[in-house]
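All protein chains but one are shown in place.
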Amino acid sequence: MPDAKDDFKVETWNSKPAKGSAGKTGLWRTFRPVINHEKCTRCEICVLFCPEPCIELDQEDKSHKKGKIIIDYDYCKGCGICANECPQHCIDMIKETEFLKDEEKEDK
Amino acid sequence: MTVSDNRPKSLGHDEPKTFIISGNHAAAYAAKMARVEVVAAYPITPSTGCIEKVSDFVDGGTMGANYIKVESEHSAAAALIGASATGARTFSSTSAHGLLYMAELVWWAALARLPTVMSIVNRELAPAWSIWAQTQDSMGLRDSGCLQYYCKNNQEVYDSVIMAYKISEHEHVYMPSLVCQDAFILSHTNAPVDMPAQKDLDDFLPAYEPKHFKLDPKDPVTHSSLAYPEHYRQKRMNIMESTHRAKQIIKDVCADYKKRFGKFHGDLLETYGIDKKTKHIIISHSSIAEEIEVSVDMLKNKGYDVGLIRVRVLRPFPDEELRELCKNIETIHFIERAPSYGFKGIIAIDTMAALFEGDARPKAFHHIEGLSGMDVTAEYAADLIEKDLETLK
Partner (left out) sequence: MFEEIRWHGRGGQGAVTSAKILADAAHREGKFVQAFAFYGAERRGAPVETYTRISDCHVKRHSQIYNPTVVAVLDPALPKILYLKGLSKNSTLIVNSNKQMEFSSEIDCTKFWVDATQIAIDLKLRVSESYITNTTMTGAVAKATGLVKLESVIEALKNQLNERIWEKNIEAVKRGYNETHPYNNGGK
């Protein structure tokens, strides 16, 4: 019989809600939503509609009296719902390949 | 026996043909060409592809079966039992939780002596949810009386379903068959499958004519009603006798199939790289075993005296055959996908019990590998065996 003091433990399958527990779903994106912050009124419709949800209002940002809408590209899947819902039409869906070069530069 | 005109149609091909299809579709084609008369199934990943294909055949008019839509696997098996008892050739396909949900009726079909055939896609059981390969779902039903075949590739799935009907419907057998394939590794892998011409297959597998009883309103009988304890032993030992006799029948049917169609995947078991002097034997099953054939080649190149036995049929268990092959060996290495919690790998348990009736007492090494479809690559398996053998030095 195993020693009662040994380090054996019964293991169960548990998971807790956590950010990105399924990996960085931003990798799935073909199109990237890009906000035109000059036109954006910070109405937060995109925040409400984002199914992930990975859009939020950063109230600390002082560039505008209400703050700044930021998209977490680590998890945004590029579904385009935000761009579709935006009343100001100030979110553009841009092909992800357009960003490849910039990111490679950053890597170096 | 000639094919009667009222057999369900199978618009099969007139000439032998090769299709590149998944294991699921291989089973579906086999059901069609076996001229199955009744299909009842409830879809579950990863066996869905099989019954989808069957329903395509039925819908497209190339398969003359009655397709019964049911609300669960339990009902699917119940429908097969009813249909089979009226003398119809029946087919279904399921997997993992679906099979366990119909488990009650799998036993019923076996104890009622109904020769139905099911294509089982072996899938890991939850929790945690998994859809990948593991053979505990069907191996857990090994005591039910069902004949169980574990296939190594898509060709074998096709051939085994056809042969399973011939074996199950043999007048001395009358037990159901589970033809098992690994989830995704076979069920969703496309590979060439050779099929004989429909007319040649019809010669091999004539129409099913029930020989012992048949539910028929014109000749009423009560089947499987209450019975008292004094009747059970004889009836249950009759099942024992049938399943033992099935061993020789499987050998004969496999040999006949080989003669007619040139396809042979072993009968009760298949050996690879074994001769009378082989000292170290690997025992495995299903698709893992086919990959381990590559490991055997690798190990032989390194100078190791190893061979492989693939247990193709788990029930009836090839006990005498294993005793004969393992007479002079020093070590036996089990690589299998199904543990029996509380003891060892399921095939290891049966094999060691079989060897105990002989004189050989090889040193055993147990490996439970490939759970939830984890790849057991040829290199990985060779490495396992090499490490086992190093411990002997």
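First chain written, first letter: the chains are A and B, and each begins at residue 1.
Note that a contact is a pair of C-beta atoms (placed from the backbone, for glycine too) under 8 Å apart; a residue touches a chain by one contact, two chains touch by 3 or more.
Keep in mind it's a predicted model, so treat the numbers as computed, not measured.
Asker: Determine which one of B:Ala191, B:Ile239 or B:Ala354 touches the chain that has been left out.
Answerer: Considering all chains, including the one not shown, the answer is B:Ala191.
Asker: Please identify which residue in B:Glu291, B:Glu321, B:Glu336 or B:Asp388 touches the non-displayed chain.
Answerer: Of the listed residues, the one touching the omitted chain is B:Glu291.
Asker: On chain B, where is the contact patch with the chain that was removed from view?
Answerer: Touch set of chain B with respect to the missing chain: 18, 20, 46, 131, 153, 182, 184-186, 188-192, 287-288, 290-291, 293-294, 375-378.
Asker: Across the whole complex, list the residues on chain A that are touched by the chain not included here.
Answerer: 25, 27-31, 77-80, 95-97, 100, 104
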